[in-house]
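Here it is, the structure, as structure tokens.
Removed from the display is one protein chain of the complex; every other protein chain stays in position.
Presenting subunit A:
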Amino acid sequence: MIVELGHYALVLALALAIAGGTLPFYGALRGDERLMAIAPSTTIMQFVFVAFSFAALTHAYLVSDFSVLNVVENSHSLKPLLYKITGVWGNHEGSMLLWVLILALFGALVALFGNNLPLKLKALVLSVQAWIGVAFLTFILATSNPFIRLLNPPVEGNDLNPVLQDIGLAVHPPLLYLGYVGCSISFAFAIAALIDGRIDAAWARWVRPWTLTAWLFLTLGIAMGSYWAYYELGWGGWWFWDPVENASFMPWLAATALLHSAIVMEKREALKIWTILLAILTFSLSLLGTFLVRSGVLTSVHAFATDPTRGIFILCILCLFIGGGLALFALRAGTLSQGGLFAPISREGALVFNNLMLTAACATVLVGTLYPLALEALTGEKISVGAPFFNMTFGPLMVPLLIAVPFGPFLAWKRGDIIAVGERLLFAFGAAVLVVVIGLALMGFSAAMSLLGLALAVWLMVGAASEIAFRIKLFRAPLMESWRRGVGLPRSAWGTAVAHFGLGVTLLGIIASTAWNTEIITTMKPGDTVTIGSRTLTMDGFLPVSGGTYRGTAVRFTLRQGGAVVTTLEPEKRLYTVQNTPTTEASIKTFGFSQLYVSLGDIGADGATTVRIYWKTLITLIWLGAMVMAGGAALSLSDRRLRVGAPKPARRAAPATAVPAE
């Protein structure tokens, strides 16, 4: 009964989405407030129903109800509890349900906390959100229904793909979807504004918290996916420019651009049309990402052709929303009024530069991702566009952008003084030069390129810190006053500095782990020892391991430094018996920010084992930097002025006195 009620709740959510997409929309066009007022309640109930449906499916997984086809295909009664739960979204149908759940969640959040929105805008935004819901709920019910039942349930399930039985992949999709789907809100705001014909600074402020939230989760989701690939796939790489990764990276680039252009729009009412376009493009790229990953088009264009129902359905959704959004944009963009003026050297100018570079980089990734697909579809030739392409195109676009990042926050609005800014950044420049000089003295000219990269990272980090130091008059005023100024500085300013600092941290990790990594691939027998820098690694022997639905072999290694035992490592090779799939579990030990990574290859009959050993300098900084960036977004999100939900727009005008001195 629970399963069927969950199924019915999903259908009801569709019916409510249809109602919520039409009635308030009609009301908004006619100016009927009664009808507009329906939007929040249908949106919230739609979320309740989808959540109930999701809970019902989860329940079926928990109790291993094999009368549900989806549970049979992706679960097993012996699977650990955690992976029974994560198995819900470890497959196509369940992950689409999660997608819709998050879509409904964002809608409900706007309905609940959007009290400061004008009624008409809110009704339109929620209607657009409901249309997206209608499209995806129909997609689920028509082609990817997780509630299909079996008359004769089999005894056991097929188990989840072992590669997916991992905590990293358990949290990766929800985070990524929070990011992808979060972009739908700025899309809905953009469409609503185009329909309403009114786009102003207030619009940008209403949209910003939602874009920030989406960006925050997208950042975490991509970082988590990268870390998962690093430790689970056993190759020691953390980014492969794989189409699936690119699919999540493109919305991130676009959302980063959107975030920055929305600031200009909010402060100066400039870049309006561009911001609207970016909002549409960002969500389009999210949809494209969903399409690329979900339609099977990536594995092979031909796989897509043999079972085209799902792919064609998503393609139609894609055309409808992207095409519809862009058509509406083309129709109405001319009617939008232009905003404030600014000089090229100004905060606005810096943000325009940021947008140009980010969109160009995004276009590069798009070409690199889609070109092989188009080529295969047209000529049947299969090529892969890999790291060399992206390093040659994406890299050069990023360098000027990264050099420019510390300048931006220093520049004044409307007209900036580049020389004064240069003076304020002297310290950061000095720090970067110092890194190069010391590095050259220690390592010689062979490391020059890596050192320049390192200098760029230092420039970013010190530059971000310099901005805060300047704003709070550190060392130029008494410490107490600096403290007072620091506390009074808006959180969004702190957020900017922290996020830019995090970018530098990530870059530092990328440069250091690429330039100074040690890689040893060798065959070892029990008793053999290899030397890694100042440490030695000895292979002790084999031990059997088993658990849940796998059994396998672990190899124990002992790491010693100067004869003393530092730690032991036990990488494993596992065989998941239900699906008969082998996996490799690397063993990773962290030393400071660096990591030792040991992974097993083939184990020979005589105990001779292929072992891959990597020493990755400062590699954890890549993901820590991403977390710092997300932290910056969270700080900015907590800014009083952006806080959503405070239903006090009317009162806000009067008590300007309550604003803390900044």
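Keep this in mind: a contact is a pair of C-beta atoms (placed from the backbone, for glycine too) under 8 Å apart; a residue touches a chain by one contact, two chains touch by 3 or more; residues count from 1.
Quick note on the criterion: contacts and distances are computed from a predicted model.
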Inset, instruction - Select, from "Hydrogenase subunit CooU", "Branched-chain amino acid permease", "Cytochrome c-type biogenesis protein CcmH" or "ABC transporter ATP-binding protein", the UniProt-recorded name of the complex's unshown chain. - result: "Cytochrome c-type biogenesis protein CcmH"
Inset, instruction - Could you tell me which of A:205, A:484, A:560 or A:589 touches the chain that is not displayed? - result: A:205
Legend entry - Interface with the unshown chain - residue positions in subunit A: 1-5, 7-9, 11-12, 14-16, 18-19, 22-23, 26-27, 30-35, 37-38, 40-42, 44-45, 49, 60, 63-67, 72, 77, 116-120, 141, 145, 147, 149-156, 158, 200-202, 205, 267-269, 306-307, 340, 412-415, 471, 578-580, 641, 649-650, 652-653, 656, 659, 662
